[in-house]
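I have a structure here, written as structure tokens, and I will follow up with some questions on it.
One chain of protein is taken out of this complex; the other chains stay put.
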Amino acid sequence: MDEQYLGIFDESEQASKEEHPTNRRVELMLGALASLVLVFIAGMVIFVFLKGLPSLTGNGISWFGGGGNVDEQLTNIFNSPAEPENYVYELSAFPLLWSTFLISFIAVCFATVISIFSSIFIVEFAPRPLERILEPVVKFLAAIPSVIYGLLGVLVLVPWINDTLITEEMRVSVRYVIQLDGTSVLAGVIILTIMILPIMIAIITDSLRAVPQVWREGALALGVNRWRALRTVSLRAIRPAIVAAAVLATARALGEAIMLAMVTGSIGFAPNPFDGFLFFLEPSRPLAATIIDGAEGLSVEPFGQTMYAFAFILIVSTGLLSFAGWAARKSLSRYSIGAK
Amino acid sequence: MSTTTTRKRKQEAVRQTRAARPKKIKSKDSWSIGDRIGVGLAWFFGLMLCLVAAAITLYMAWKGVSFVNWEIISTSPEASLEQSKTGGFLDPIIGTVLLTVIGAAIATPIGVAIAIWLTEYGRPAPLARFVEAGIEVIVGAPSIVLAIFGLLVFQQGFLSPFSFTAEGGAVFGRSFFAAGAVMSLIALPFVVGGTREALNSIPRHVREASYALGKDQASTIRRVLLPSSRSGIATGSTLGMAQIAGDTAVVVVLLGASLQISPEGDIPGLDVLKGTGSTLTSFVFQNSPAGEGNAPDKAYAAAFVLLLLVILLNLIVNLVTRKGKQVWG
Partner (left out) sequence: MGVRPDHQQPEVASNGTLPHAVPPLRRIVVGGEVPPIRVGDEYGNGSSAQVPEQPAPVPEDQFGPEWYHECMRTESLSISFGEKVAVKEVSLQVNAGQVLALIGPSGCGKTTLLRSMNKLVDLTPTARRTGRILLDGENIDLFDDTQLRKRVGMLFQQPNPFPMSIFDNIAYGLRERGSKRPRKKVLEPIVVDALKRAGLWDEVGDNLDHPALSLSGGQQQRLCIARSLAVTPEVLLLDEPCSALDPISTAIIEETVVQLKDDMAIVIVTHNLQQAARVADQVAFMYLGDLVEYGSADQIFNDPMAERTKDYVRGDFG
């Protein structure tokens, strides 16, 4: 191959890369291993889908509907007779889906607002000593295992809600439908917000710091105060990063099982927003927590299949969200308003 | 002139200067109400963040110190109706350590291999982008989903040697092997991330020097790049271990629910791996009002030990990253 004269390094680099058979073999082996990741993910999605399919087909579109008592239905499924033809699949999963959506959505909304203000504080207004301890504080909050958050929630927050926020008349008013004992949407939302804050704060502070200094100086030089300059120039500039942070936080929130299982109650119940403030205090149980609660019954066929159907919904939604978040961050770093 | 008069004159001069110096004009109308609320909220939430972290730390420390004692750490848990006889959480501690080690041991070689392929080879490029995206999907996947998929896999007949088979042929599918395998998935993205960062920070001229000496790419990686990436790999593994130690869902699904480590089979060592057990995380879960147990103090004690472990691992990572900034010249 003497068509081109390559520089010395290029030549030996090419030689080392291509002509050595061992190198080629190594490359193929490593490539195969890396592709296993994709095979694994595909396999996971497919097999979970297949395993959960009977539950979905057994109900059709009404799987997503409401109307029944989800817990009763799950018990019936668990108690199905042993013959495959007689398996009971009936399920209207709406209360679980609604609960998942509600808790995640509210938590992400709170976390977005709080993380924006906190990031602004860290980047702009915090005095130096505070700024230096805030970074490890955020990392610390991120490192706490979810079961510890759950423990604190169920032993501290839930009793407090029960004693302080839930009044006797509230209990009476919902007596026929549900029992209020402090495990609630509110407890779940509060702790979930704290859990997803570190992710969002990390991304938003990084992108605030990446906003070109010249814009900030230009705004200040026009006589605009620091807050206005931040709000009108920097925050506008990092809008895509905020969206990416929110997407990733949602994926995290959807998948949170243990903490929510401990803190939102074990009742598959769809709180009604029109109940007013009461609706925050009612127990509920999102999808992931339902799977955890049903973990022991996984060997019972129809019940297990129902759980796998739940898992399929979860993996598809979090997978799409994670992918979207990753794609957004990659495109952001190209424009150098980075979210690393 | 007498000194008193001079002094008086000086004092008079100072007083006049002070009176003449105008007060600082603080213009209030450039900060509107909205602006001030904004700054106020920024301060509020920033301080709240610190307060919440401080509250959590102090509360856990207090509860932990009140309930942890040598006895608890060194006795195995017993199932008993009497609280005082339920023992400690030695087995869960061993379980946590075991799972962490297994998970990291599996994840590290695989993660390093994948990271090498991504940074040094990475052909064809679309495949590499997909693999990157795949790693992100694994990070984002809820551990409960990974757990029940793992159960599905390990309940297949051909994997029965990895756990215990009941009569009737049903493979139990729950064991340290199974849990360890799924835990390695959880740690994998961290190992890949740490290794990639380390490899990317090695400048091009190091590789070129090696090629110029006639070494091929594979040997360059093995002899030059990998040894220099040791700290990055270690960081990634340690972060992965912290994640494993803190995970509960996988344990609840895949480790069986035995309080004590129950080995399975006759080969010593391997029998533990085939058997079931519990970890600090599942122990906390079970002993909280959400599980069966009613022993909040044991739960707090175990949670405290767990928190210490996780914090320790994270601190090690911080120290290593700060020390290990290699200078490439």
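Order as written gives the chain letters A and B; numbering starts at 1 within each chain.
Basically, contacts are C-beta pairs under 8 Å (C-beta built on N, C-alpha and C of every residue); 3 or more make two chains touch, one makes a residue touch a chain.
Everything numeric here is computed off the predicted structure, so don't read it as measured data.
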{"item": "Chain not shown: contacting residue from A:53, A:88, A:237 or A:316", "value": "A:237"}
{"item": "Touch criterion as defined above, residue of B:34, B:109 or B:161 at the omitted chain", "value": "B:34"}
{"item": "Touch with the omitted chain, as defined above, among A:78, A:215 or A:323", "value": "A:215"}
{"item": "Touch criterion as defined above, residue of A:228, A:285 or A:329 at the omitted chain", "value": "A:228"}
{"item": "In subunit B, positions touching the absent partner", "value": "22, 24-27, 29-34"}
{"item": "Missing-partner contacts on subunit A, residue numbers", "value": "128, 212, 214-215, 217-225, 228-229, 232-233, 236-237"}
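The rule is short, and it goes like this: only the chains that are shown with their structure count from here on.
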{"item": "Complex contact set, residues of subunit A against subunit B", "value": "8-9, 12-13, 15-17, 20, 22-23, 26-27, 30-31, 33-35, 37-38, 40-41, 44, 47-48, 51, 114, 117-118, 120-122, 124-126, 130, 133-134, 137-141, 143-148, 150-152, 154-156, 194, 197, 201, 223, 225, 227-228, 231, 248, 251-252, 254-258, 261-263, 266, 288, 291-292, 295-296, 298-299, 307-308, 311, 314-315, 318-319, 321-323, 325-327"}
{"item": "Residue numbers on subunit B that touch subunit A, as the complex places them", "value": "30-31, 35, 38-39, 41-46, 49-50, 52-53, 56-57, 59-60, 110, 113-114, 116-118, 121, 123, 127-128, 130-146, 148-149, 151-153, 170, 185, 207-208, 211-212, 214-218, 220-221, 242, 245-249, 252-253, 257, 281, 284-285, 288-290, 296, 299-300, 303, 306-307, 310-311, 314"}
